[in-house]
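Apart from one protein chain that is not included, each protein chain of the complex appears where it belongs.
Presenting chain A:
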Amino acid sequence: MSSDIPDAIVVTGIGAVLPTGRGPEALWTAWREARPALSPYRDPYVRSRRITQFGHVPDELQKLGRDSVPHKLRKFGTPFTFNAVLAAQDAQRQAGESWEAIPEERRGLYVAQDDSTDLGAAAFTKALDKARTDSSAQVGADLQRVVAEAFGNAATFNPFTVIRALNNNTLALVSIAERFRGDCAAFVQDAGAALSALQRALFSLRNGHCDTALVVGAGSYNEALKLAGLYRAGQLSAGGHGRDSLRSFAPDRDGTVVGEGAVALVLERAEDAVARGARPLVEVLGTRLRPALDGGVGPADLAESARTLLAAHGMTPDMLGAVLADGKGTVHHDTAEIELLRTLLKDSRVPVSSVRPIVGTLGAAGPLAELALAPDLFAAGELPPIAHLSMSPDEGTDFVTGSARKRRIDSVLSLHSTFNGFAGALLAKRPHTI
């Protein structure tokens, strides 16, 4: 493994607002205890018998998120952008007081966001409600009348809806609330967005475009049309096992359970972190994101892509301490991932686990949540098992089942795929100072 490369980038602060609670420790504990944070789907505007389980951020934590945002900014945000601000504040706090001395113009902000939940059915219905329109007999028949009533003026349609609908909403709110004026980027491509945001942050730090980078992943799948689209595509579990319904790699898996959350990471050059007395928590080596299965690129190509990522850092697959698989729990994704893992790891006995059954499919926050777990993996020297999985789905790959695998872990590769056909990987290792 390469060491002490001059452009080493480390994480010095982590914030997380997830279905498991606040901070990465809550996620780590839930994973170790095999305690899923999935719960029955609920929404003030949507009722469904088919959307059964969801990874909801607890109400009290949502309230904390809202309270963390300056009052004048709240009208521009959505619950998940509020969560992002809270996660950002926690990450900066952990990065230490000396971090605040970095000039605002040198603070880069790189954001991964899910598709907006606004300009969706809920916003539309709020407008209809306010217009006191009974649309039942008119659905699709008298569009002009309904529209005139619901969309006609600011009294029925929130004037900031389009701001909330913009997918740079998280970038805007975090930058204003937390005073970031530097280099920036924002992405929307499910979990792939976080890989892109991380890669651009690494690039900007290594090339001097900023002196610190806050990488934020935030979002929610809780939008009626989005959920309908996912269900229609056969991606969602029927929920027959209640909170245990996301069954990564299990023979009885029948789909994923989507959720919501936000994770923020403070990144900086290792020498800068050490110079200001900050504690590096994990070194981020790099990410890869590629168009996947639909693009004529199969598991073997994706395994090669991951191998290339490892090679760029002087590593081979057998040197890995652990692999965190995506494990969405859909028949299609998991089958492809099993083949990818077999091709990549080839009897190396590198243990493979997944946190997905605990926290659900998080979209933009997902890869960052797994990166946030790395310090605990390094410190505890154990890899918790894949919840609900009693038998390895593949003889050639060491899926961790039953109990945690004790071993020294110095590096972690996490794998990710998106609903729109992208696949990627994220490589991190133990920083040299711990």
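We take it that contacts are C-beta pairs under 8 Å (C-beta built on N, C-alpha and C of every residue); 3 or more make two chains touch, one makes a residue touch a chain; residues count from 1.
Simple rule for what comes next: contacts and distances are computed from a predicted model.
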Undepicted complex member, UniProt protein name, chosen from "3-oxoacyl-ACP synthase", "Xanthine dehydrogenase family protein subunit M", "Iron complex transport system permease protein" or "Copper-binding protein MbnP-like domain-containing protein": "3-oxoacyl-ACP synthase"
Hidden-chain contact residue, picked from the options A:51, A:310, A:336 or A:427: A:51
Residue among A:109, A:218, A:362 or A:426 that touches the chain left out of view: A:109
Contact residue for the chain not shown (choose from A:53, A:78, A:245 or A:305): A:305
Hidden partner chain, touching residue among A:14, A:30, A:185 or A:257: A:185
Those residues of chain A which, in the complete complex, touch the missing chain: 45-51, 73, 76, 104-105, 109, 113, 115-116, 119-122, 124-125, 128-129, 133-136, 139-140, 143-144, 146-148, 151, 153-154, 157-163, 165-169, 171-173, 175-176, 179-190, 192-193, 196, 199-200, 203, 207, 209, 224-233, 288-291, 294-297, 301, 305, 308, 418-422
